[in-house]
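A protein chain is absent from this complex, but the other protein chains hold their places.
Read from first to last, the chains carry the letters A and B; within each, the first residue is number 1.
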Amino acid sequence: MAAAEDTIKKSERLLWFVILASLVIGWVAGLFVHHSSIADVLKKTLPEAVRFDSGQDEIYTGYNDIQGESDEVGYVAIRSAHGYAGPVTVAVGLDKNGTIFNALIVRQTESAAFFRRVVDSGYPAKFKGKDCTDQFAIGDDVDAVTGATVSLEAVSKAARMACSDIAVQRLGLEPIAKKKPEIQFGLPEIILILLIVAGFGASGNKLPAKKYVKWGVLAGSIVFIGFVYKWPASLININSLLVGYWPGWRNHIYWYLLAAAILLPVILNGKTLYCSSICPFGATQEILVNIGGTRRQIPGNCLRILKILQRSLAWVAVMCALVFRNPALVSYDVSATFFTIIGQYWQFVLLALVLILSLFIVRPWCNCLCPLRAVFDFIRLLRRSL
Amino acid sequence: MSFFESNIFWFIEGLFACVSIIAFRIWAQDKGINMAVWKWPVVIVWVLFLSISIGFVATSIGEGEMDAAFYGGVFGAVIAAVSGVVVWRLLKIR
Partner (left out) sequence: MSNEEESSKNELKIPRRTLIKAAGATSAVLGLSGLGVSGYQAGKAPSSYTGCESFQGSAQSFDRKRFAVDKPHYEKVGPTSRPDGRTEVLFSRLGVAMSAARSDKKIEDLDEPYRSYYLSRPEDFELDKKNRELMHKVAEDSTENKNRYLLAEAWADAMGAVSPKSIGNKPPEVSDFPKDRFGNPLKMKSPEATARLIKKVSYEFGTVLVGITKLNPDWVYKYPSGRRGFDRNKPIEVPKHWQYAIVVGAPMSWDPMYANPNFGTSNDAYSKSRIVAFRLASFIKRLGYAARPHTPGNSYDVMVPPIMVDAGLGEQGRHSVVITPELGCNFRPAVITTNLPMKTDKPISFGVQDFCKNCKICAEQCPSGAITTGGKENIRGYKRYLLHSSKCFNFWNSKHGSMGCRICIAACPYTRKSNWVHKTALKITANDPTTISHKVLTSMQKRFYPGQNPSDYYAATLGGKNASYREPPWWLKTEDFIEL
């Protein structure tokens, strides 16, 4: 008996060691992955300039050499702001009057379908012709893009920073009174905290009202975390943490709360409290299976294959994020598709399948495909072995 | 394809509907469902929704609007499945 347990422990130890090692290798490999050159970006942002200087604080001056004399044509600044998965880097080219000549995305690692929405709505191309002192405020001089607010805010913020930095450092304009970095703590953060506390609290105790609290939290989660704020937890959060894209805490308290909610219970207690108490997509599946009335089981050997699939896919997603430093590169999370109704064609098909299956099977997404569940399983494996 | 735009086509569709309704009643009896008066509108509305979804997907493909056909199909399928299960459980009452 003891020998059998020992073998299991040994193989488990080998497994997590191999997985951890691969993640480290992935992270290291990511250091060497080449990203596109600056020179192309500069040329596209300010085509009138024949050459650029080597730049100071990522602000480059463009020159036009006419008859041996160097004429300053304009300036290009490259700035980043944190979007949903990581930094969105924007290059803005200003002419000497402070009018934007062109604005381009240098790099972004947002989810493909969401960022395509931003681009298809004309951003940042629509910034052409704006003045460097403009607000770049959504709802004001920037039209909102439904469902892709976080990505669009990053684009706008990066463009605003690029413009104001050029305005102050090169055009000699007065800096717009810089507000002290505000702490963004409003209704979304409060509601999230309430849901987390109520959800975690209700799961442990034997309160008589436990059932109502539990369902209230799940319903509240679907409404708020899902449809209103459109920001459930996903593998992208984990990938961002691993890759090192940690946003400034003042503006992203929500993000840190979510990360804590998914990771802390598993690491400290081995319990997947987020899944059972809070996750809005899990809640949706629970509601569907109650509508369906039956609770069929997936046959055992099928389940085993699906579990291997679930974990391998998650591993591939995490590795790609590490190697390419792109947390959203491999993103097959259909919960975002459900709450924002934005996604690629195959995500919709997969979502439809999951929702229909949820009528008859308990939490098919959670048990068979959710990458977060695979991460939790891995953490529990670590806990068992250490 | 002008047969499917003709009057005869709709007449035959009407015949199909009548036969389906009669057969449905017998099948429901076999499944132990007593078709009370209120259950008929529920089933008919669901069948109408299904029909409109199929029609919408087909018309969109005919128009050449593939995105409309895709999203109409996906949304229609999910709504038909979920509401179909609800209808089934309602039918099973009493």
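Please note the rule applied: contacts are C-beta pairs under 8 Å (C-beta built on N, C-alpha and C of every residue); 3 or more make two chains touch, one makes a residue touch a chain.
Please read these numbers as outputs of a predicted model, since none were measured by experiment.
Every shown chain that the unseen chain touches in the whole complex is listed here: A, B.
Within the set A:51, A:126, A:210 or A:311, the residue that contacts the chain not displayed is A:126.
Residues touching the missing chain, restricted to chain B, are 55-56, 59-60, 63-65, 67-68, 71-72 (touch as defined at the top). Contacts to the hidden chain, counted on chain A, fall at residues 119-122, 125-126, 143, 146, 341.
One rule holds for everything that comes next: only the chains that are shown with their structure count from here on.
Once the centre of each chain is set as its mean CA position, chain A and chain B turn out to be 41 Å apart.
Within the complex formed with chain A, the chain B residues making contact are 70-71, 74, 77-78, 81-82, 85-86, 89.
Of all the residues in chain A, the ones that touch chain B in their complex are 288, 291-293, 345, 348-349, 351-352, 355-356, 359.
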